[in-house]
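One protein chain omitted, others in place.
Order of writing sets the chain letters: A and B. Residues in each chain are counted from 1.
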Amino acid sequence: MKNIPVSALIGLFFTALYFLGAIFAPLLAPYGMAEVVGDVWEPSSADYLLGTDNIGRDLLSRMIYGGRTTIFIATVATIISFTTGSVLGIFAAVAGGWVDQMLSRFVDLIMSIPTLIFALVVLSVTPVTVPMLILVMGLLDSTRVFRLARAVAVDIEVMDYVEAARLRGEKTAWIIFREILPNALSPLVAEMGLRFIFMVLFVSTLSFLGLGVQPPEADWGGIVKENKDGIVYGVPAALIPAFAIATLAISVNLVADWILNRTTSLKGGRG
Amino acid sequence: MSEPLLKVRDLKIGATVYPPGEKPHDIEIVHGVSFDLMPGKVLGLIGESGAGKSTIGLSSMAYGRGGVKITGGEVWVNGRDILKSKLGDIRKLRGGEVTYVSQSAAASFNPAKTIMEQVVEASVEQGKFSRKNAEARARALFDKLGLPDPDNIGSRYPHQVSGGQLQRCMTALALCPEPDLVVFDEPTTALDVTTQIDVLMAIKEAIRDTGVAALYITHDLAVVAQVSDDIMVLRHGETVEYGDVNQIINEPQEEYTQALVSVRSIDHEEKAPTEEPVLSVRNITARYKGTKFDVLHNVNVDLYPGQTLAVVGESGSGKSTLARVITGLLPPREGEIYFAGRTLTPDFNHRSREDLRELQMIYQMADVAMNPRQTVGTIIGRPLEFYFGLKGAEKKKRIVELLDEIELGEKFIDRYPAELSGGQKQRVCIARALAAKPKMIICDEVTSALDPLVADGILKLLLNLQKIEDVAYLFITHDLATVKAISDNIAVMYKGKVQRYGGKTQVLTPPFDDYTDLLLSSVPEMKLGWLEEVIANRKMESAGN
Partner (left out) sequence: MNPVVKLLAQRIALSLLLLLMISVLIFAGTMILPGDVAQSILGQSATPEALANLRAELGLNDPPVTRYFQWLFGAIQGDLGTALTSGQDITSAISSRLSNTLFLAFWAAVIAVPLAIFLGLLAVRYKDRWPDKLISAVTLASISIPEFLIGYVLMYLIAVKLRWFPSVAMINDGMNLWQKLNSIALPVAVLTLVVLAHMMRMTRAAILNVMQSAYIETAELKGLSTFKVIWRHAFPNSVAPIVNVVMLNLAYLVVGVVVIEVVFVYPGMGQYLVDHVSKRDVPVVQACGLIFAAVYIGLNMIADIVSILSNPRLRHPK
C-alpha cells in the first residue's frame, strides 16, 4: 500500500468522502431536501452553511441529497454500461466471424452520433423517469466499453497462450474467464473510473438541460439549473454543485490514472 | 603510428529504469570500456543482448537512446573529446564525421520522403557537398552497393523497395557524406541468410573502397569475423576480451569467448528411420482464408518416433504454415495428415482430446506463450489436470518432477513468467508440452529469440529429453546451425514447396539443387576469409555457366 502516489491517495480520500456522504445523506443533512426554511438566496450563515437556494431551501441539505441522486444514478448506469459492454465486447472478440461483425457494426452506427444528441432524441419520446434515465445512459455508454473490451480482448486473443489453450482443447468459458479476463481486467477497471466520471457529467448535463432528474428531486445538475439565474445578480449558488461535480470527477480521475499507470507497467509482463 | 580516429577511455553509461512497483532509479549499464580505432580499420563489438554494445556504438556520436546517459569517461574523435563538446559542434560531427547504420532500415527511413532526399540530406546539411554532387555521389554508391537501377532508385519511397535493398540504401546514406567513421548496428540481423551474405559483401567492399573506419556491432561472431580487423567481446557492459580478429577466433583466451566461438557445435548422430512414422504429411496444399494463392504446394514429409525432423527455410517459405496445418489451426485445401496410425481431422476443433494431447507445440516467443497472470505451477499443472485429471499432491509431485527435468527445480513453482529470464521461460514452455506426455512436439523457431549460449542450452535440453521421453520433434527453424545440431531428417522448404528432403547427411551432402546450395553456402562460418571464399566460388560458378 505504501507505493500509492500522493495524488491517488487524495483521489481515493475524496471519492470515499463523496460516497459516504451519499450513503448517509439523511443523517448528514441538517434540513429536509424540499423543506423551505429561509428567504431566497440567503448568503451563508451559521444556520445555512452554504446559504439558501432560489426558493429558500437549505443549499447544503439539497447538495447532500443531490449528491446522493447523482452518485446513485451514475453508479447504476456505470454498472449497466460496464457489464453490457464488456461481456458483449469480449464475447464478440472470442466468437469472431459474423457475430463480431454484427455487434461491431451496430456499435459503430450508434457511436456515429454524439451520445448527448442521441440521448436527447430518445428522451424526447420516453417518459423522463430515473430508471429510464439510467437505462438510456447505461446502454448508450456501453458502446464505448464494448469497443475497449473488444480491442483488449482481440489483443489478448492473438497471444500464443490463448492459442495454446485452444489447442489443448479448452472450452470457450475457460478461455474467456481464465485466459482473457484476468489479463483484460486492469485496463477495464481503469476505464470504469472514466465511465463513472462521464456518467456524473452526463446526468448533470441532462438535468441542467431540464431533461434529467425532475424537481422536486434534487441532483447536482438540477441545482445548477434552479440557481443559474442568480449568477446574473452575483449570487454564486449555482457554482457550488458545479464545484462538487468537478472535485468528484477529478478525484475519480486521479484514482483511475493511477490504476491505468499500474497496468501499463505490467503490460508485456517483463520484470 | 598515426593517432587513433576514435579513442574511448573508461566509458561509463547509465540509464534510468522504471521497474513496476518501485521508484525509478539509475543503473549503470556500461562499466568503464576503453578501446582505440585507427583510421580505415574495422572494430567489431560483439555480445549478447544487454551487453551494452549498441549503447557504446552510439556514444561515439555522443548520443544516448531513450533514457540513456553517458556518465563518465572520454570519447575522442579526430583528436577532440566529444563528451565535452557543445551541442552545436556535436551536430556537425553527427552525419558528417560519424554516421550510423541501424538494424531496421525499414523503420529508419522516413516513409513520407524519397530515398534520395534522405540519403543526401546529411551531406547537404553539413555543407560537405552541393545537392547536385551529393546526388551524383549517392548514385555511385547505389551502384557500388549493387542496387538495381542505381540512377532511379533514389526517386522511390522506402516502402517501394525490398528489405535487403533498403539496408543497402541505409549504408549509402551513411557513406554519402564521406564520413571518417561509420557505426554499423546489427545491419544484417533482420535479413534472411541468403540476403545477408550479399549485403555483408556490399558493406565490406564499400568499407574497403572508401577507406572509412567502422564500428561493427552484432551478436553473431561468425559475421563480425568476416568484416573486422579487431574484435571486442562484451558482456554485461564490461570488456571480456579485446584483440585482433585472428586471435579472438582462433585462440580465444577467455572462457566466455571460447564458448561463443564453439557455439552450435553440438554433436548429434543421425538416427535411421524406423518402420512406422508417427506423423505422415501427404500431398498438403494450403492457403490462408481470403487469399488467392497457395502458401503450401503438395507437401510430403514423415516424422519417425523419437526422432527430429527439421523443417528449414527463409521467411515466406511456408514452414510456419506447415505447423499451423498440422496443429489444425489452418485446415488444408487438399491432402491428409496421418498421426500415430490414424487420420487427423483437419480442424483442431473437431479432434479428439487424445489427438490434442499427443501433439503438443512450443512457440518462438516464450514471453507471449504463457499467461502472465498464471504461476509456473499453474501453467505446467493445467495439462496434468486437463488430460489426466491429476489433483492436489499428486499434481504437485508431477509438476516438481517436470521442473527437475527442465533443470529449474521446485523453487520456480510459484513464480510468474515476468520473473523468469528468456531461457527459463522457454524451459517452462517445454515442461508444459511434456506434461501432456505427447508423442510429438512441434517446435516453432524455439531458439531464435534467444542469445546463442542460452539457445545452445535449450537445444541440449531438448535432445536430452528426447532420449528420456522418446518424443518426436518437428523442428521449424531458419537457422542451419540449429538444424545440423538437432535433426535426423531435414526438409528444406522454398516458396511453399519441399525443395529437398531426406536424412541429415544425405541432405547436407552434395550434389545440391540450386536453392539448397545457395542457402547452405550463405550461412556464416566461424572462419576467417569465409565470405571472400564463398563470393569467389559463386563468381567462378557463374563464369563457368
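We take it that a contact is a pair of C-beta atoms (placed from the backbone, for glycine too) under 8 Å apart; a residue touches a chain by one contact, two chains touch by 3 or more.
In this text, all values refer to a predicted model and were calculated from it rather than measured experimentally.
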| item | value |
| --- | --- |
| Which residue of A:Val40, A:Met102 or A:Val121 touches the chain not shown here | A:Val121 |
| Hidden-chain contact residue, picked from the options B:Lys12, B:His31, B:Arg91 or B:Lys460 | B:Arg91 |
| Residue of A:Leu9, A:Ile55 or A:Leu211 touching the missing chain in the full complex | A:Leu211 |
| Which residue of B:Lys69, B:Lys84, B:Lys113 or B:His236 touches the chain not shown here | B:Lys113 |
| Positions on subunit B contacted by the hidden chain, ascending | 61, 63, 65, 90-96, 99-100, 102, 104, 107-113, 118, 121-122, 125-126, 156-157, 159-160, 173 |
| Missing-chain contacts mapped onto subunit A | 108-110, 112-118, 120-127, 197, 201, 204-205, 208-211, 221, 224, 228, 231-234, 236, 238-239, 242-243, 245-246, 249-250, 253-254, 257 |
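As a convention for this text, only the chains that are shown with their structure count from here on.
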| item | value |
| --- | --- |
| Centre-of-Cα separation between subunit B and subunit A, whole angstrom | 49 |
| Residues of subunit B defined as touching subunit A within the complex | 18-22, 327-329, 348, 351, 353, 356-357, 361, 363, 365, 367-373, 382-383, 386, 416-419, 432, 436 |
| Residues of subunit A defined as touching subunit B within the complex | 3, 159-161, 163-164, 166-170, 178-179, 182-183, 262, 265-266, 268-271 |
